[in-house]
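Only one protein chain is missing; all other protein chains are in place.
Chain nomenclature is as follows: A and B, assigned in order of appearance, with residue numbering initiated at 1 for each chain independently.
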Amino acid sequence: MDVTWSLVLDLLGTFFFAISGCLLAARRGFDIVGSLLLGSLTGLGGGVLRDLIIGVTPTAFVQPVYLIPPLAAALLVYFLVHHVQRFPRTLLVFDAGGLALFCITGAVTALNAGLNPVAAAVLGVTTGVGGGLLRDVVANRDPQLFNPRDIYAVPAMLGATLITALWYLGLFNVVSELCVAAVVFTLRVLSLHYGWRIPHAAGSWHTPRPDGQ
Amino acid sequence: MDVTWSLVLDLLGTFFFAISGCLLAARRGFDIVGSLLLGSLTGLGGGVLRDLIIGVTPTAFVQPVYLIPPLAAALLVYFLVHHVQRFPRTLLVFDAGGLALFCITGAVTALNAGLNPVAAAVLGVTTGVGGGLLRDVVANRDPQLFNPRDIYAVPAMLGATLITALWYLGLFNVVSELCVAAVVFTLRVLSLHYGWRIPHAAGSWHTPRPDGQ
Partner (left out) sequence: MDVTWSLVLDLLGTFFFAISGCLLAARRGFDIVGSLLLGSLTGLGGGVLRDLIIGVTPTAFVQPVYLIPPLAAALLVYFLVHHVQRFPRTLLVFDAGGLALFCITGAVTALNAGLNPVAAAVLGVTTGVGGGLLRDVVANRDPQLFNPRDIYAVPAMLGATLITALWYLGLFNVVSELCVAAVVFTLRVLSLHYGWRIPHAAGSWHTPRPDGQ
């Protein structure tokens, strides 16, 4: 597959996640530098984690072009957030875009590095959910990943598994990649809209305590 | 030492920590996938950290067998948590089991990788407390590690130091390993039962502010 397309999709995913980080920074009243940093962590965190696990120098520290999406995101949010605030789910929609692209690029990077298919799918999920998890953890709030009112990891698991299967079937190219990304994104957004749920961790016998320590 | 035994103890530690993660997920009302992910992070997090520091590809991403303990833990908690809820300290007892095994496997992995004895002991402690710390951090609660109402890191420090000493004395084998694990586990559980404490960070002159920012 063309290296340029991989880079474009990775940068796009970085941009989507960075926007979600900058929007959270705006909501929490952080300043413009805090926005840039939270956007960078969200956009680049999943990929850095992926590269550390594979054992290569993180691309974000090798190719300065990776710093452009977070910079653009911080500027866009600074100048436009009075518009996007009208759509309360904007953050989650951009987050879904990042999730859709990163679960794929994570799996593909792992396959290119020679990891086994199971590890590739797991690393795809890790890359997909990693940036958003880091964003929520450093912003000191309950991670979106664990929110039981919709599904977050399931679309990423499906996407990473699908792309790994396509790779082994020899059907991996930029078109199939975009199709899988569209499926993941659509599933995630529909789950937000319809509030799709899956069974609770403790089965049906349990009444959770929301403050449970 | 037999590689099979090392693997069995590492998988058992992964399972214990994974159970603690899934139980926390159940208490917090996460869904079954959130339970699997929190269990995986708790069970595999300490070992991934250990392997990243040593500079090898994390075993969890090389050997798919490492995914079985978190899967088993999520299923067990899903089907059985209405029983275990009767024992409020179940989470902490499983956490203690993981701590006891991981402070040992962490130190042994470091010694096998050629790190100096001090670094091996420190990496044993890091591996032992890492998974539980990640669990509490992503679940957005005060880490058990820093709870001053009992002792958590001290047993791990003792276990990692003991196993490093036994290694250099040529007395390291699966029997001595299990003995050290039993000592660590017992110390931790007794400290929970009797509320053992050690002096506060600020000596005796200080009244802590529980909300201190």
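We take it that a contact is a pair of C-beta atoms (placed from the backbone, for glycine too) under 8 Å apart; a residue touches a chain by one contact, two chains touch by 3 or more.
Please read these numbers as outputs of a predicted model, since none were measured by experiment.
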Tell me which of A:77, A:103 or A:181 is the one touching the absent chain.
A:77
Given the full complex, what residues of subunit B touch the hidden partner chain?
52-55, 110, 115-116, 118-119, 122-123, 129, 133, 137, 140-143, 145-146, 148, 151, 153-154, 157, 197-203, 205-206, 208-210, 212-213
Subunit A, residues in touch with the chain not shown (by the definition above)
22, 24-35, 37-38, 48, 52, 55-58, 60-62, 64, 67, 74, 77-79, 81-82, 85, 137-142
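Definition applied: only the chains that are shown with their structure count from here on.
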At what distance in angstrom does the C-alpha mean of subunit B lie from that of subunit A?
28
